[in-house]
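Here the complex is missing one protein chain, while the rest keep their positions.
We call the chains A, B and C, going by the order they appear; numbering starts again at 1 in every chain.
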Amino acid sequence: MEEYVIEMLNITKSFPGIKANDDITLRLKKGEIHALLGENGAGKSTLMSVLFGLYQPDSGTIKKDGKPVKISNPNDANDLNIGMVHQHFKLVEVFTVLDNIILGVEPNKFGFLTKKEAREKVVALSQKYSLSVEPDALVEDISVGMQQRVEILKMLYRDNDILIFDEPTAVLTPQEIKELMSIMRGLAAEGKSILFITHKLNEIMEVADRCTVLRKGKLIGTVEVAQTNREELSKMMVGRPISFEVEKQDIEPGKTVLKVENVVVPSKLHKNNAVKGISFEVREGEIVCLAGIEGNGQSEFVYALTGIEKMSSGKITLCGSDISKASIRKRSLLGISHIPEDRHKYGLVLDFSLAENLVLQHYREKLFQRFGFIRFKEVRNYARRLIEIYDIRSGQGPDTIARSMSGGNQQKAILAREIDKNPQLLVAIQPTRGLDIGAIENIHSLIVKQRDSGKAVLLVSLELDEVMNVSDRILVMYEGKIAGEFEPSKTTVEELGLYMAGAGDKARSTGQGG
Amino acid sequence: MKKVREFLGRRSVASFLSSLISIIIGLVFGYLLLLAFDSEKALFGIKQILFAGVSSPAKIAKVLYQAAPLVLTGLSVGFAFKTGLFNIGASGQYMVGACFALYTGIVLRQPWYVAMTAAMLGGAIWGLIPGLCKALFNVNEVITSIMFNWIGLFAVNLFFSNTPKILANYYGSANANRTANLAAANARAIIPTLGLDKLLKSPFMNISILIAVAIAVVAFIVLNRTTFGYELKACGFNKNASIYAGINAKRNTALSMTIAGCLAGIGGGIYYLSGTVQYTIEKVLLSMGFNGIPVALLAQSNPIATIFSATFISYIQVGGDAMQPEFAKEIIDIIISVIIYLSAVSLLVKGLITRLAERKKEAAPSPGQDTAQTPDDSKQEATS
Amino acid sequence: AGDTGETTAAVTTKGDGTYEIALVTDVGNIDDKSFNEGAWNGVKEYAEANGVTYAYYRPTEDSTAARVETIGTAVEKGAKIVVCPGFLFEEAIYNVQDVYPNVYFLLLDGEPHTADYSTYKTSPNVHCILYQEEQAGYLAGYAAVMDGYTKLGFLGGMDVPAVIRYGFGFVQGADAAAAAKGLAKDSVEIKYWYSDVFAPNDDIKTKMSGWYTEGTQVVFSCGGGIYLSAVAAAEAADGKVIGVDVDQSGESDLIITSAMKGLTESVKLSLTSFYAAGKKWDASYAGKTATLGAKDKGVGLPTAASSWRLEKFTVAEYEALFAKLADGTIVVSNATDKPPVTTVVKVDYQS
Partner (left out) sequence: MIILADIIAATVLFAVPLLLVALGGMFSERSGVINIALEGTMIIGALFGCLFLNFADQGGWGKLHPQLAMLAAVAVAAASGIVYSLLLAVASVSLKADQTIGGTALNMLAPAFAIVLTWAIQGQGKTTIYIPNWIRITKATLGMAAAAGREKGFWETLFFKSMFLTTPIAFLLLAAAIVVMYKTRFGLRLRSCGEHPQAADAVGINVYKMRYSGVLISGFLAGIGGIAFTIAAGSGFQSTVAGYGFLALAVMIFGNWKPWRILGAAVFFAFFKVIGAYSGSLAFLPDFKGVGSSQYIYQMLPYIVTMIVLIFSSKKSRAPKAEGIPYDKGKR
């Protein structure tokens, strides 16, 4: 059929021990946005990697414009005008934006770079598709959103017309997601065909024309988005209905657990303070959410709260004791637990076993050591208990090397460790980033359970859905200050978005004026 | 549970086997080399390499004598490896350790165990400074260790040149370029033999190998059994996560280098307090510290395996000496480097074997990476 | 350039893997063009001329125990006589001389004694040779100053007795020549430095380079292979070098003369006597120490036309001087504990 630009027919791809793609057929129409949906590990990235030439399928064929093609490496893909934005950006941090865009297809004379023409082309493209970038900025200095625009420009620069986006929205702020959606629409209108992987159903509903669902490596089906709904999609994906509402009991907040007074934290990136004097309280039995666009001081505040960075002034009190100057370990002992945003960097020692990771905070406790000697038997028993309670799935139980576990299970291990400490205060930063909705449901319910048992929770999230669903109180941070305080039931996503974008004050003042 | 144990057992077996295969290939290569040089005498040469080390009690003594400092410098390098650091400064730590030991023994007239403690202290200082530079200023420990090797070399020379009482000529010798003969200066500073020298009929024999083994065992226990070792390894594998977990990573980095320094320092002490050698004013870095690197690599940084790898290397070195004058003893170094090279490659083979075996068994995901520093080989060995 | 063309097998054997004449090295290599090589050449020349098997052995480390061990290896490998160049063998020989009463030893530059120097003893199977290096140094210093050089350098290896004797002899000779020429006080200068090593290295070369730039005209390079560093520096600066131990004139055109001691000759002579006496020391060798100086032609400068590169100082003048040393008219102090007193020459002892 002429209609399809790309046909992936009966693709099967195995890795040792697992069939990542099992007889999958996917057809992409010209000019459509085609969503790909599936749980973590369902095989979406694998399928796309096959299309992009990173993996070779064990069987199956790929057709471009009806003709069978062989794609054995990214160069082949590029020759067929197929481009890909990877789940984890593939950008060289110390290169400039321009260098990153031209890498691999450098304009040159006798091997010497001729960047001038490249620059002109990039500038023209970025204007045409309103993808604003700074060609000479280093990638490490630009925002995640701009990095994504660089990735898109990389494809456009290569004149690709089949564009693969692997979980592009997982790392973006709501505003950036909006922008991306409109860019994608623009590209599709230009006649480019887009494959779009996401875990977020509302994004699919908003932007996609059709959606293919995978589950455990198998094709479940392809549906027209206009003729389906979130519930149906999620059922196809997980195999059971998913509740989108987080169930919470009504409880009256108790005593103050965390008291933050005028905390100021210097920034590592620039001379200004990252956190410019914030004050708030978190009480027993409530989930307080710090919402805000990335880079507005939330991370720095959490660093100061947990003791990783020093604050320059202010006071933090935990259950009545001043911890402003306490060490990380002291704070942990006094009852702070926290789930870091980057689980690989901060959450786990990937080369340790699961058991060793599960006692990363507790190995000094009497139960696990005697006279400085670790009691490995107790450590294993403890790990086994957590594995059972929190349903952490891994190959060899306590002895699994953490590196070999899937992202979702790694996250569960961290949660298990932190919640099992029975902390006075649980600090969770982006706890569900990149996870599928099944896993998210699970994690949300664990967090809520913690609150229901009368503990305090401080949640930092960029996802407005999560913010609205889970929290009892919302504090929006903007440029290092708290721009406003809301109750989820009395506000809207739109209002929050405005405050996060810094328009809150204006909105309020015009509102007062009118 | 049994299955798991079986598997773990298999893993350490695999790592042992991979080393063994490397060694065998290395020796075969060595034999071919001998054949190339002198086909008539090649058989004699390889016999010497293989058996000279046990040909007489005195040769056994020599093997152990050379192995003792190698165990310690190997431990030094390996300990740092385990905690994510590359201590290329064992040479400097070794020299400073020797200097402290000799000063304490000769000038301060202390018994050997005091001198040995001083050696440890000297090495510790020479490890601490690069450790601090790394912890406080984030200066690459490889470059600081290299600098401290040379600073150590010259500092020791300077110190000896300005400490007349430590030099041989103060005790009657005509030689102002080496430290005093311990027998002449202070016999109490010589490591005791407990009659072993009589037993093996060799002046090289004393209890230094026993000390080295004891220290290796302690290092093993510290690394794999204690909270301290747990912290050190955690920092080595993932500094950020360790900091998040409340571990003082800076302190641990400095401590780890200090301990590595201690170990290399004891190595210097153990060699120069043997009563056989005198420290000579040197212009080039002593190779003993660098030899710790292959020892540690062959042992895959496991302290217990270090004992064996050091003994093995010393063993074939003794064999190499016995090949003279027919063959150059440097052929042994060629063999050792081939073995190290192969073991780098065979670690991969080992990883592959275990992964495959495990895949079949559990049909489940497996360790993603198999590097030289598989963190818990050793621990699992002990528990299974 | 060196004589790398020579590829004579260093080991000859009848095929049974035993070697009758053994040389054990202390530190340094047998190709140092100086002390070790001088002794090794004696072994080699004698053995090849007379069809005897010979070999050399390197100890595993720089210690008496290792030297003892290596001598043992040599004996196991059939050594009838072991040549041990260097005073570092003094204790080792003391330890082994009675252990192997049927093996004979030739010790160069030393006499056997205990570790604490309390007991000296030379058993009948040992012969020791000492050289009056101070006389060789004296000749070199005298010749250099007589040849018109006024800025001299002394580059010693390690400050061990033999090297110190060379150096202090050199200073005395230079001073005597300056006085004989009636030069003004301090008009002859000697920079005096020990490199603390017998192997050449880049630091020595750089240091020598500095000396030459500052005006030093000739450097007496005294010890092992370090002459290579001195020559390399001299080449770049058109400086001159004085060799040591053996006639080093073949190593570089810049080597104007060499302060020799008759290593090769005396080893050969000893071996000849050893074999003549039926593979043992005769009475004049057994347990004796020979001190070789000018009187025995045991020291001197090379006088062959190809080696004589001094321009003003003639061979005849040299021979007259040599005769005075030989007959005792001139006495050179062999003290090594403090520097000689000079009248004209100014010595700059550097560290």
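We adopt the following convention: a contact is a pair of C-beta atoms (placed from the backbone, for glycine too) under 8 Å apart; a residue touches a chain by one contact, two chains touch by 3 or more.
The structure presented is a predicted model; accordingly, all values stated were derived computationally and were not measured.
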Which of the visible chains would the unseen chain be in contact with across the whole complex? A, B, C
Omitted-chain contact residue, chosen from A:58, A:106 or A:261: A:106
For the chain not shown, which residue from C:31, C:98, C:186 or C:327 touches it across the whole complex? C:31
Touch with the omitted chain, as defined above, among C:146, C:162, C:199 or C:345: C:199
I'm checking contacts with the chain that's been left out. Which of C:21, C:52, C:177 or C:237 qualifies? C:237
Touching the unshown chain, chain C contributes residues 1-2, 4-11, 29-31, 40, 56, 191, 196, 199-207, 209-211, 213-214, 217, 225, 228-229, 231-233, 235-239, 252, 348, 350-351
Would you write out the residues of chain A that touch the absent chain, in ascending order? 52, 54, 73-75, 78, 84, 86, 90-95, 99-100, 102-106, 108, 111-113, 154
Since one chain has been left out of the picture, which residues of chain B touch it in the full complex? 33, 37, 86, 88, 133, 137-140, 142-144, 146-151, 154-155, 157-158, 161-162, 284-285, 290, 293-294, 297, 325, 328, 330-334, 336-341, 343-345, 347-348, 368, 371-372
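Here is the rule we use: only the chains that are shown with their structure count from here on.
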Measure off the straight-line distance from the CA centroid of chain A to the CA centroid of chain C, and report it in whole Å. 78
What's the distance between the Cα centroids of chain A and chain B, rounded to whole Å? 46
What are the residue numbers in chain B that touch two or more other chains? none
Pull out every residue in chain C that's touching 2 or more other chains. none
Can you name the residues of chain B that touch chain A in the complex? 4, 7-8, 225-228, 230, 233-234, 237-238, 240-248, 355-356, 358-359, 362-369, 373, 375-376, 379-380, 383
Chain B partner, complex, touching residues on chain A are 16-18, 306, 308, 327-329, 331-332, 338, 340, 345-353, 356, 360-361, 363-364, 369, 372-374, 376, 394-397, 399, 401, 403-406
Listed in rising order, the residues of chain B that touch chain C in the complex are 41, 44, 58, 62, 66, 157, 161, 171-177, 181, 183-184, 203-204, 276-278, 280-281, 283-284, 317, 321-322, 324-326, 329
